[in-house]
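Of the protein chains in this complex, all but one are displayed in their positions.
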């Protein structure tokens, strides 16, 4: 139950970052292409964003705090030079505080000359790598693991960016999709487990790489294919050349949460339509975890599709139970304690007419902390719902995630030590049912990758005992 | 087919204003109540907003360009004093250019001392009134008819605000819902035809007036009733006192477009649930104007409910055809001509998987200019739809509106001189059908008011020959 | 002892406003001319500023809080249209709080069509006029007397701006220099006592009016003449036409404080060079109020010239005693109490080497509250001055001013009830001497007007019993 535009008041799971890159056959306003691409990826991060452009052996860039439209207003986009390669990034911090200096892409001068790096994901051995680099004379000006990635690539390079990337990736443990730009090459990288997504597209003679297919659509590019786990794709004047890391695991571990919640419904990931997965989740909930009720509804926006899947499978009519305020904005002033009870409904409001006296099934994609769920259940009851049955399109989250999702400790998870009955009690629902892990995998059966299900079953591609215990500061 | 966050690029019909007022039994942070109320009314205007507070026989206020969250960030809300009465306004200009000075409430010193006025609607005799006032020595610092309203109330007052309002209203022709604040009274006014909406609610000992019930919900207030056409409701230390204008017409003329498009789905207007009306529209479209197809879908967000109504009535499965980008924002930089073809899909994107090879019915609430409709039809076809049948939840708009909706000339209306077949051809649809006027009225049969249907049938509560031909400058 | 860039921390006397107008023979970027003119008048007001342009029977304008350079940055100046008439204003509030709506020029639509008014000065009968206008149905949206002036001109006009101005001026009591713009005329007005300054200049075929000659220099215009007290100068397609108010007093009452402090040293007012007056003041101080000392110095910037006059007349060497920080800025954060003692010298610093062990004469233009003087004396002593003798280029301020200078109550004036000896004691000086009133008049003997000396002798052109006791709110 996520309200995407919130800063973190309730039950927010952070959204990861989004990356985008374009290699053009000619010098043109490539920054605009990145701008529209980042727009389409804005749901993946609203904290900061940036665009770097390569032109005439030089690079220029602009980064700022806020939405793409805010940061690049007032002539900032127009001020970027024309060029032939450009990359961009939207960020919601998992690691590193909210400093402008933590915004990406990171642009630097090193062994390969001017270089820019944008990163989506989360390394689990950042601290060790950084300590190693520091003992090797490096200095760190930010608190983001992306800076560590940039330094590693540079350190292991011999002047050739590909060498640096290949050798550095051998040291990285965790999730990472990278776009790396030099003054004549664009390189896209996907981690060996394929944890984070990355797609390749083409628009006329330009190549595009992006976190999701919706960004290809936004710039009129045709989808070519997903990057493979462990793939290092070099785009330059020779066209596309594909390399692979050594020792790519046979079994991939793509983050299933991308499909459950992160990705936009119109994206397709590794063959799996996000929309289809969500609808199927609703269907299975109806078939296996159904309950007698008058109406079924979904928490907007991400659970609406699933709720309709439930409705279709069960025959229980779909009715909107909640209306969402589209204009909450980033700088919403929280009500003080005295007023809080009265202002519950600013962001979301129950449709009293639709639910009064009704037995209601409400579908949500997932529950992390449970605080928003609790509020929603109460709101529905106050609007007259006779019964409120919660159905969740994923299993109980029982374990933290160290690979890019902002749920990092056990004690923040409502489901860490509770079963369904106990959770229902905490949030005040008449009943709650989750999908089983097998159910969830079934909803994503079109994916040609295997999944990481660590937050549900505690089995991570990288053993948690290897995971750094400390955050960078 | 409206994209609410656009400035006017495509097919935008302007959204009217929203007003809000609170009368508290004690001195407290009433500005916060207005703030949350305006948040809930933000869909009614995003251009500018303002809040005025009455305290200790004084008034303070703050107004700015932009969204409520933007304007009142950086300490502006906190800087407003505590008080016992406050009013607020969100605006999307129908009359008057985008100057800050045109923001409301208008706060002034006149015969009743400090006075503040906020207005939703559009007078049709502004020019005549203003000319009369100017010949009577008035000077006008803005280009909004709300300033004329304030001057009229003041002119006809004898030091008592009620007298001024009553006499001035006798001169007003057009649509107007007003909240008027003096240092000890809050007055809410609804025009004699009830063209624009206004509701009354209560929260503990506070009285609230607002354009829509969703704003009552947002501040935890209980709905009491709608204001009646021609009602002048005075709220002061004596509680509520209700007055009526002379010569209130027997037959009201409430704007049916509020239900079709403007209002938020969770609002209830004069007894009619907005949600129900929209769902019923879809149902009637299916029953009377159905077509053989594989799937039905709605243009997000306003036509989704109707599309599901269509689906339920027809048995044709509802499938999302379009995904909307929630982060377009106010300062979106339009692509230049060369790039336009490629970035068609930034704001809305077709879900290719869902529609490829399908015969598709797409539902929208209304069509004004037809430009967005044309884009959407093309987008759907490019995503593989075999047939695209458009169904509209209202009749053909054949006449301009002078009562608050931004469609003021015949030549901008795609339907002014075209029938369904011709419109289908222009927008590229395989077929298009609209509701008849009778159908539309049927969808709103729970309303206890009669409707203005001027934009459909040319019959206005105020004859168009009386309408001022000139805009204020 | 004034620090011009302060908001009011110490001994600040407010600075009045500055006005500027240009009438061009052709359509061109007249807003730029106003911009440079306002720059040169910036010392007369830093709170807000604005420019209005007349073009094709229309008017556009922009106003904002802050310095001319800040307000018109980011494309605001460029966004103003080309035109043939333009006026501008810089403001430091004497009346009216710091709201943007109080910024000038006031632009309105009235009997003469689009009209813009900018005002420098202060009426003493604002309250009465406003009450009269309110009873006559006017409403006031600001708290500045300039709005009253605009309403009065409009009220008494018969469609001709000149008529309105002439009749309204007959009602005004107080100080006022006006620039009034319609869509085809520029009118400059100087009050009948000539209290505030106004000059006329010419640049090629353009006529310029401005508060001071330094603004003529800034735009390359040649000085023609000062406006006469009671003059109403109309500039239009017929060229210059000069009218006069009825009953212009024989004896003018030009504010001598303009020469003492307000005006820029390079301006010439009614025949009197500001520079010469200040130098002469120093000379007389030396000749009549001299004291034995080692060095003489002036408080920068306004008293430096006088101090050199003192030095030349006395033979005592001039030495800089104080260095001023040129970068204090508008948003300087005041030290808290604990730190205050330690950061005494951020704005001004004593040159220890120059004064250590010396008997010092320090010259200042005037003393209002005395707080800054006290600080400076202490600073000089801490830097080692053996004796500190203060000499002031004007008489003791014994009475408030209601004509535009921000010293409005007796109890804020250090000199209201104190003689020189007592003042010396309060500020910690070894001695203090002021000019006599006769001395001051002698320094300005080149002026062809008589002076208002009200703040020194209590004799105002308008009896203080007629002065409104209340501020507008």
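A, B and C are the chain letters, set down in written order, and residue numbers restart from 1 in every chain.
One rule holds in what follows: a residue touches a chain if its C-beta (ideal position, glycine included) is under 8 Å from a C-beta of that chain, and two chains touch if they have at least 3 such contacts.
Model, not experiment: these values are computed from the prediction.
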item	value
Partners of the unshown chain among those that are drawn	A, C
Residue touching the undisplayed chain, where the options are C:237, C:353 or C:409	C:353
Residue, one of C:195, C:210, C:234 or C:305, that touches the chain absent here	C:305
Residue among A:20, A:92 or A:151 touching the omitted chain	A:151
Identified contact with the non-displayed chain, of C:265, C:426 or C:441	C:265
Residue ranges of subunit C at the interface with the undisplayed chain	4-5, 29, 32-33, 35-36, 39-40, 42-43, 46, 67-70, 72-73, 77, 203, 214, 217-221, 264-266, 268, 273, 275-276, 301, 305, 308, 312, 317-318, 320, 323, 325-333, 335-336, 339, 341-346, 349-354
Residues in subunit A touching the chain absent from view	58, 100-101, 106-111, 114-115, 130, 134-141, 150-151, 154-155, 472-473
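Here is the rule we use: only the chains that are shown with their structure count from here on.
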item	value
Length of the line joining the C-alpha centres of subunit B and subunit C, rounded to whole Å	48
Subunit A and subunit C, separation of their C-alpha mean positions in angstrom	60
Contacts with 2+ other chains: residues of subunit B	none
